[in-house]
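Have a look at this one before I ask anything.
All protein chains but one are shown at their positions in the complex.
Chain naming follows the written order as A and B, and within any one chain the residues start at number 1.
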Amino acid sequence: MWFEDLLISLKQQIVMIAPEHFRPVFSAMLSTIPILSAFGGLFAVITLVERKMLGRIQNRYGPNRVGPGGIFQPIADGIKMLTKEDIIPFSANQFLHLIAPLLLLVTAMLGLAVIPFGHKLVAVEFEAGILFFFAIGGAAELAVFIAGWASRNKYALLGSLRAIAQMISYEIPLVLSSVAVLMAAGSLSLPEVVEAQAGGIQSWYIWTPWGFLGCILFLIATLAEVNRSPFDIPEAESELIAGHMTEYSGFKYAIFFLAEFVAMFAMCALTATLFLGGFHAPLPILDFIPGPFWLFAKLILLVLLFIWIRGTMPRLRADQLMEFAWKFMLPMSVMNLVTTGVWISLGGGVFAWVVGAVMNAGAYFGWSRLLSQSSRVKPRVYRYAEETKANV
Amino acid sequence: MNLVFAIIALITLASAIAAMCLRNLVHCVLCLTVTFTGIAMTYLQLSAQFVGFSQIMVYVGAVSVLVIFALLMTRGGNELNLRDWNPRHWLIGLGTGLLTFGVMATGIFKSSLTRSAAPDSKTESVKTIGESLLNEYVLPLEALALLLTVALIGAALLAMPERKTASSPHSDRPQTKGDPTN
Partner (left out) sequence: MIGKGILKGMVETARNMVGSFHDPERMVTVEYPEQKIPAKESARNFPMLIFDGDDWESGLRCVSCQICEKECPPQCIYIEKDTEKKPDFLGKPQFKPKVFDIDISVCMSCQICVEVCPFESIRMNREFEYAGENRFSRLILHKEDLAKSNTYYHDIHPTEATETDGVREQKRQDHLAKERAKAEKAAQAKKAAAEKAAKEEQETASK
């Protein structure tokens, strides 16, 4: 609490500098600048941590030439990206070509506005905060389409259509998994969701049966929304060069990756807020450590989990991806909602926990068994060969 | 009529006019998206947060993408230009637009909406929307759910590969499925 009160009083002191008329704008800027700089710095650090951690998983060192242990590598990468030539195709739509990465970055960063970093530290306090987050995430698809279309490149267009299809398919399980949390917390606003998980690690939503499944589904959907491995068809080198980012070079390409990482951070922060208790410490005695520290610790743990998954799994094919979203994750998230309703109506005690766990586990195992049975290999049908043979 | 509303209204109107008048269809759709965003900002200015964010989520996030997909799937990438129209259509269109605007404006100004005071923003919360959806308006909600289910099933039916009938050239193929001795 002391950290949050200190920050708020500091901000109120600084706002007094500005003249009367500009105070709201100045106050908004003062809320925004620390968040943006913190996440910008985190982006630089996480790119290095990702490369070194992937290297260790693959039995090699990560980058270790620039600076001791490679810690200046992000600076070197930044300099490289800034000094590259900015090539824009001649027949591309110049205005849209410029706007697309900026729009993607804006939608990614707007999502950071509603996350509660501390006790009263929310940049914008909306009553329907989580709806704002998902609405802005939906607008990101449009930016991907503009990027692919403005490049005037058939393959970039195809890549962007595939990326949009992927993002749309995984948006439904994403939203439905979070609706379970909203049902339990009783409000759409994120500070209230965090308040409902106050009191230590036992009251976090991830230990409830619906919270556990919901968190797993939410994390998988997050991986697919930010085009990260194993769902990284839009940005893999062997898939249509770079999909919608083919005709981008230099700093605009860096902005695409910045937007992807910031979106990943925003969604990890949202996961921590919804399922892991937000800025609350795991034990009440550790409450003196300020809230933002706990939120960033949980965020970094989730990002390390994402890097671990990236180092483990091969890429999913486009049709496998869509099948997974529509045939597995959507029914599971709907089932999760039903379990949440049952859990809430049974009061939330041990009996409700057991019933909820049985329902979720039964749905998971039963549905996965059903799906794997239906995809057994059938005899091959040569449709066009048979037809031409019949016609001749 | 404060400054923010004036700016938002100007952006909305300008993008709507651009969506009508531009030649390239994809540019039209993008201007339409800006119009949708303008409308959402108007909702937000009235503190209707749920409606505003739903507007962004549904219209900007889904409907625009749907229109773009429909355009690209049916027309291809490059020949998205409208053919030239003659000025007589322009006159008829303007007349129809003015007529519609007149009817709607008369209807709004004569109704009770302009005479009652604006509701307090605190009473319009998501909770009241949810409660009224499930208490007062439960029949429209269920009808809407049915409509959406029908649309989903229809889309799945349209997208399914065609079924073979009995008189197809495949019916005299030897049945090898599930019989290891054959």
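Some points to look at:
The rule is simple: a contact is a pair of C-beta atoms (placed from the backbone, for glycine too) under 8 Å apart; a residue touches a chain by one contact, two chains touch by 3 or more.
On a predicted model such as this, the values are computed, not experimentally measured, just so you know.
Put simply, the missing chain touches A once the whole complex is considered. Within the set A:Val49, A:Ala76, A:Leu158 or A:Ile309, the residue that contacts the chain not displayed is A:Ile309. The chain omitted from view is touched by exactly one of A:Ile35, A:Ile57, A:Ile99 or A:Val179, namely A:Ile57. The omitted chain makes contact with chain A at the following residues, 53, 56-61, 64, 308-309, 311-313, 328, 364-365, 368, 371-372.
One rule holds in what follows: only the chains that are shown with their structure count from here on.
Within the complex formed with chain B, the residues of chain A that make contact are 96, 126-128, 131-132, 134-139, 141-142, 145-146, 149, 154, 157, 161, 164, 168, 171, 187-188, 378-379, 381, 386-387, 390. Those residues of chain B that touch chain A in the shared complex are 26, 30, 33, 49-50, 53-54, 56-57, 60-62, 64-65, 68-69, 72, 77, 125-127, 169-170, 173, 176-177.
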